[in-house]
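Below is one structure, written out as structure tokens; comments come after it.
Complex shown without one protein chain; remaining protein chains in place.
Chain naming follows the written order as A and B, and within any one chain the residues start at number 1.
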Amino acid sequence: MSSAQANTATPAGQQKTGEIRLVDITKKFGHSYAVQNINLTIPHRSYCCLLGPSGCGKTTILRMIAGHEPPTSGQIYIGDKIVAGKSPVERGTAMMFQSYALFPHLSIADNVGFYLKMRGVGKAERRDRVEEMLKRVQLDQFRNRMPSQLSGGQQQRVALARSLITNPEVLLLDEPLSALDEFLRLRMRGELRSLQTELGITFVHVTHTQPEAIALADMVVVMDTGRIDQADTAEMIFNRPKTPYVARFMGGQNVLTGLVEGHAGGLVRLRASGGSIFEFPLDGPPPANGQPISIAVRRDHVRLARQASDLAGKGINEIAGAVTATEYQGSYVKVTLDIGNGLFVANVTDRDYSAEPVVHGDRAVASWKAADVHTLAEIDTGAAADFDFDASN
Amino acid sequence: MTPGPEANQKSLLSTYLQVTPLTLVMLLFFVVPVALVVLVSFFRYQMLVGIVPQFTLKNYIDLITNPTTWSLYLSTVKFTLIVLAITFVLGFWVAYFLVFHVRNLLTAIGLFLVCTVPFWTSNIIRMISWRPVLGKEGLINTALLQSGIIAEPLDWLLYSDFSVVVAYVHLFTLFMIVPIFNSMARIDKSLLEAAVDAGATRWGVIWNVVLPLSKTGIALGALFVVTLVMGDFFVVSVMSGGLSGSATTGIFNDLQFLNYPRAAASAVILLIIVLLIAASIFRLVDVRKELVK
Partner (left out) sequence: MSALPSYGSRPWTFYVLAALFTLFVIFLYGPMIAILILSFQGPSAALVFPLRDPSLMWFDELFNPRRVGDVMGAFSRSLPLALMVMVLTVLISVTAGFGFRRRFAGSGVIFYTAIASLIVPGLVLSIGILVTFRFLGLSAAWYSSALGAHLTWALPFGLLIMFAILGRLDPSYEEAAYDLGASKWQTVKAVVIPIVFPGMIAVALFGFTLSYDEFPRSWLTVGTKNTLPLEIWTMTTNVTSPALYALGTVTTVVSFIVIALALSSIIIIQRRRSR
């Protein structure tokens, strides 16, 4: 998991040619909005992942940056220049398509050299530059093969070579790892990251796989139905989600809501509708009494114990429920509790679980520390309460 | 793909330019001629003078009240229905064999091409090549005589309704095979497996899954066969030795006498009937969606 800050420092005096700024971008298809009022700055030389489920608009944003789709309103700046009306090459972007889109009638060498041919570069120079690029992706011995003769991973490297030969400032990747099998996907992940560091250009990578995003990106942009929910480093997204959606989607965190009862001793107290009491450290001006607040607790910060008596589970930062499912995941067991008005999930380490195993039907008490509670900026409406977004996916 | 509203307008213009040649040819050689045929059908014909541009319904009245017209149409419809039935059965089973029984895709395509190759050769030649096969001294009769199955040569093989039907089936079955093959090839094979899983018999799968999903292909094939048979005049006259007539015989005769108005009227009647059949088939199938897939 990458916790490195984006290396956006550029030598003094050099232009931030790979910086992308979206200002008030909206895209409408017919009567429906694909994205609405998007404002985003992707730093120069960063690895940025656009993350979200299908239909959230991430691919639309990618295509607008590329120049394949014009925004309905708003402006896009690449390297501080407005790019409206400019072709991808003029913008300094290159796109890697999800299906790779390798020209089936051209050899690998001709595919990679396509850009040069369109610009009228001479045959000899073309051959040399193509050869150099093919060596870089270790495909030089395949130069005369046809795309259909290559494996998926090899085809992807050809697509990469074809895009990189245009010397782009920004490389746009549309779900590049989705078509690969598990092993190849993990290996290519590492290769993409080292490639980006080596090239020193901006990468914008669209994905729906959360572990991929937090593994690769300096900046993760979590999207939901046409809006950006949170754009931050992977660590901030994972540990300090802003909204219930991000909390659930990213870390599979538990979201609870309560009304403020008061504060004392540096802790704010919330009372939930079921009678549970939650406390978390006060940070900044105290919230007004009666105000609703939603909190998030990471699944792996929860301790689980069998409910000894009916009175147990009524303490602070505790909640009781019936076990509805247990799922073995190797180093931990995912235990789902029905707490009455929803579900609550604890990832119990395998050691703790073997010490005190709970099974379907048991009543258990989940507890956590006040310091592990994170307040969300939005109140949970209960929408998109999808507990299937597991960090292990 | 190309951004910007101004580029949109440019590409709209180029789109119209791209379809202009097609439109022009269709206008000049199809729309206008058909319109003129309709127009001329309302004109008068005078012997030794030619077409007189005077509006009259005489041509239509003549044709509709003439019993020969009806018997000719009846004959044509009879042929059409028989040929339709035979080509459908043949076409369906040949397509079915190619799509579902031939395992190797390449072999299936190869066999399909084998069926289509005769289509690329001259219709007339294919038609007259039946003469030495069906004739009294032809291949079939000689074989039957020599093997002792019959004592006298069969004379109904050639220059009869039989030979007309044989020729039609020979020429037009392909028009059934191609669309049905196309429709069948698109059927997801797992649908058939699901049907078997649910307990369907061999025939049940065909009746409940294959047939409904090939409906479009069958409709298109039927459309082609009907229009080809109803609009034909040379197969029926050659293969029947002039004994049978068709709806087009009347047109043929009128043209011989240069009676363009009445020929035009006959043509219009034929056209209306064919279009009615086509329209009813179009009701069953959204042609545009199917063809522009």
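To be clear about the criterion, contacts are C-beta pairs under 8 Å (C-beta built on N, C-alpha and C of every residue); 3 or more make two chains touch, one makes a residue touch a chain.
From a predicted model like this one, the values you see are computed outputs, not experimental measurements.
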### Task
Check each of B:58, B:78 or B:131 against the chain that is not shown and name the one that touches it.
B:131
### Message
One chain is left out of this view; which of B:115, B:144 or B:185 touches it in the full complex?
### Response
B:115
### Query
Of the residues B:88, B:162 or B:234, which one touches the chain left out of the display?
B:234
## Note on the structure
Omitted-chain footprint on subunit A covers residues 66, 68, 87-89, 93-95, 97, 99, 101, 103-105, 114-115, 117-119, 145-146, 148-149, 162-163, 166
### Those residues of subunit B which, in the complete complex, touch the missing chain
1-2, 11-12, 15-19, 21-23, 25-26, 28-37, 40, 90, 93-94, 96-98, 100-101, 103, 111, 113-115, 117-126, 128-133, 135, 137-139, 142, 170, 173, 189, 192-193, 196, 202, 205-206, 209-210, 223-224, 227, 230-234, 238, 248, 251, 255, 260, 263-264, 267, 270-271, 274-275, 278, 287-288, 291-293
